[in-house]
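Encoded as structure tokens, the structure appears first; notes follow it.
What you see is the complex with one protein chain gone and the rest in place.
Let's look at chain A:
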Amino acid sequence: MSAAVAVRGLEKSFGDLHVLRGVDLEVAPGTVFALLGSNGAGKTTLVRILSTLLRMDGGEVAVAGFDVATRGADVRRSISLTGQFAAVDEVLTGRENLVLVARLRHLPDPGRVADELLARFSLTEAGRRRAGTYSGGMRRRLDIAMSLIGSPAVVVLDEPTTGLDPEARLEVWDAIRGLAAGGTTVLLTTQHLDEAEQLADRIAILHEGRIIVDGTLAELQALLPPTRVERVEQPPALEDVFLAVIGSRRAAGDPTGQEAR
């Protein structure tokens, strides 16, 4: 089966700033691919080129087999972008946001699509409220739900947990795991290494405009000397403490990380 996303020799400059200097990567269908990189590494630029929002200077990029340069409309049908800043309409309710996207994707029964997604993302109660009143985690879940409408082959999540508190981050992680389980190809950009470790089948590191490493977590770990076995007294991580004291559903003692729904 051909790659869900195929990028070859991708170049992009903004004036004198050479952001992407020959990026090569391939995302297999139905996998979660994490693109790691520091701020300004060019992750968002790459994502914007994939979703036809930005033109490339050189190279070849195909999404679901469609060339982004010549088959823009087909690419937009195959890909869905969730931006760094949750792009929901704050004046509309959660349900209205979903109905709007379903109508724009020309689906037959927008209301039903919206209700199903509200249920799937535990937003049924909140669905009647304006999205402007949502917490960060709820907004991001609504945002992800919006990008799933019309079952695009590839979902791009650009730093989906940036700016979220730890609890909301776990909510979003659950949502991403749900996507992967449903067979959607996910391209995830992040600067949180643990996020890639938790979610991705394959990880690539974008640095100074090139992919410098690309492989599974095990392959990446093999790049360094083998693990030394040591016995250490490990205090609970601050994250565990934080979640425990605020009485989160995910607090220590719930190692599965599954919330009761």
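Following the convention adopted for this analysis, a contact is a pair of C-beta atoms (placed from the backbone, for glycine too) under 8 Å apart; a residue touches a chain by one contact, two chains touch by 3 or more; residues count from 1.
Here is the rule we go by: contacts and distances are computed from a predicted model.
Q: Which protein name, taken from UniProt, belongs to the chain you can't see among "3-isopropylmalate dehydratase small subunit", "Transport permease protein", "Oxidoreductase" or "Acetolactate synthase"?
A: Choosing among "3-isopropylmalate dehydratase small subunit", "Transport permease protein", "Oxidoreductase" or "Acetolactate synthase", the correct UniProt name is "Transport permease protein".
Q: Of the listed residues A:V32, A:V88 or A:L243, which contacts the missing chain in the full complex?
A: Result: among the candidates, A:V88 touches the missing chain.
Q: Of A:T45, A:S80 or A:T189, which one is in contact with the hidden chain?
A: Answering carefully, the residue with contact to the hidden chain is A:S80.
Q: From the list A:A3, A:L100 or A:A244, pick the residue that touches the absent chain.
A: Answering carefully, the residue with contact to the hidden chain is A:L100.
Q: So that we can see where the missing chain sits, which residues of chain A does it touch?
A: Output for chain A: 51-55, 68, 72-73, 76-77, 79-81, 83-92, 96, 100-101, 103-106, 146.
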